[in-house]
Structure formats: structure tokens, C-alpha cells
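Only a single protein chain was left out; the remaining protein chains are all shown in position.
Up next is chain A:
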Amino acid sequence: MSPFLRLALAVVATGAAMPAYAASDGLVAPLVRWAPVILGGFLFNVLVSILAMTLGTVAGAALGLGLISETRAIRVPSRIVTEFFRNAPWLVLLFYCILLIPFEFRVGGTIIPLPGWVKAVIGLALPVMANVAEIVRGAVQSIPGAQWESAESLGFSRFQTLWMIVLPQCLKRMLPPWMNLYAILTMATPLISIVGVEDGMTLTRAAIASEGRTDLLMPMYGFLLALFFFYCYPIARWTVRLERRFALSA
């Protein structure tokens, strides 16, 4: 269990220690009792999503530049990697990383442990990487070719053109699809509960199990759904707004 979750559990351990005889205290009281635990778990999901997005964006930017490379030996492998990770199901990639990455690495004399949640972050970052690569490629190709030609005639090298002229314009175009991808990633994070990483989903199910009441299923799962909704919905609205604004100015 991550220290983060342990903290979340400890905070409410006192309040949640007596569920056995509190079986008839309505629907609201158990929900209030468990809300901090579930919220803590949900924040862990958010943390995982931020880490996976960061990792996936860095790797995906590099892969995306590989996709638009003029060298065939870089472009073709980049295309294969992108298509592979874009088309493979997220859950299968997660299983792949969880089961096949070793639980520790030995570099020289030091042992670097790789807990499950780190492997889960890597597993989620892989499809993010492939999607970011496509976003980068799409944005670069949406810049008129004439700009490349004018930059070339002004004596810019290919790298300079990309770095100083094309990419700065791309950032604006990449932002909405990138945010969209982040929302998709956040909604994929509960998958890590399937491969045994404790997250908001795991804690919600644990809370339900410890209360042992079927009438709590709906409110508890509903609460978790609501948490995700109130996190992802504003992102979606904002994405739509940005898309509209950039569409007008372009």
C-alpha cells in the first residue's frame, strides 16, 4: 500500500472503526464516514493520472517528432510503435507491465524497488505516449507547408524551423486534444484496481464490503462516479471552450 493511502486510511480509522453494530444508521452516515477514505483513494487516482500524463507526454513528444522525421529509419519504427500502443487495449498493456516488469532493478550495488503502482503508471503512460505522438504529428502537419519553405529560404535549419517557428504555433493546437487525452487517462485510472494497485475503486469496494449492506452499493459507487464526474466534466467543458476559441482565431 502506498504511504499516501495509508495516511488516508489512518485519518478516518477512528471514525470508521465501529461499522459492525451501526448497520441501521441510514444511508448518509456511512457515506459521510467513508467519504474521506474514498476521496483519498480518488486523489491517488489523480496523482497516478498526473504522473502517467507527464511520462507519456515527454515520451510521446519524442515519438511524435520521430513520426515526422525525414529519415525513414526513424519514421517507420516510430509509426509501428505508435500504431501498436494506440490499438492495444489499455487493460492488456497494464497487465503486461504489472506482470512482466521486474519488481526491482539492480543498478550496480543498489536495488531500486518498483512497486505495483509505479509499474501501473508506466503501463498507463504507454498508450498516452502513442496518443500524444499522434497529437504532435497532427499539429505539426496542420502548419502550412509554406512556412517551412519560407523558413528554409531565410536560412533556418530544419531543427531551428521546428523549434522556433512550427512548434510554438503547435502548442496552441495541441492543447485541446491533449486535455481531452488527460480526461480519458483519468477515467482509465480505476483500471489499476484490477491489476491489484489500491486506488479509489479498491477503497470504495473495501468500504462497501466492511459495511456489508447492499443498499449502500448505489450511494457508494455513485459517490465515486460523482468524484470522477466533478473532476473530468470541467476539463471537458474547458476543452470545448478552448477548441472554439482557437478555431475562431485560426
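Here is the rule we go by: a residue touches a chain if its C-beta (ideal position, glycine included) is under 8 Å from a C-beta of that chain, and two chains touch if they have at least 3 such contacts; residues count from 1.
Throughout what follows, contacts and distances are computed from a predicted model.
Enquirer: So one subunit is absent here. Using its UniProt record, which name fits best from "tRNA uridine 5-carboxymethylaminomethyl modification enzyme MnmG", "Flagellar hook-basal body complex protein FliE", "Multiple resistance and pH homeostasis protein C" or "Histidine transport system permease protein HisM"?
Expert: So the chain that does not appear here would be "Histidine transport system permease protein HisM", according to UniProt.
Enquirer: Which one, A:31, A:47 or A:91, makes contact with the chain that was left out?
Expert: Going through A:31, A:47 or A:91 one by one, A:91 is the residue touching the chain not shown.
Enquirer: Even though one chain is hidden, which residues of chain A still touch it in the full complex?
Expert: The list for chain A reads 84, 87-93, 95-96, 99-100, 183, 186-191, 193-194, 201, 205, 208, 214, 217-218, 220-222, 224-225, 228-229, 232-233, 236.
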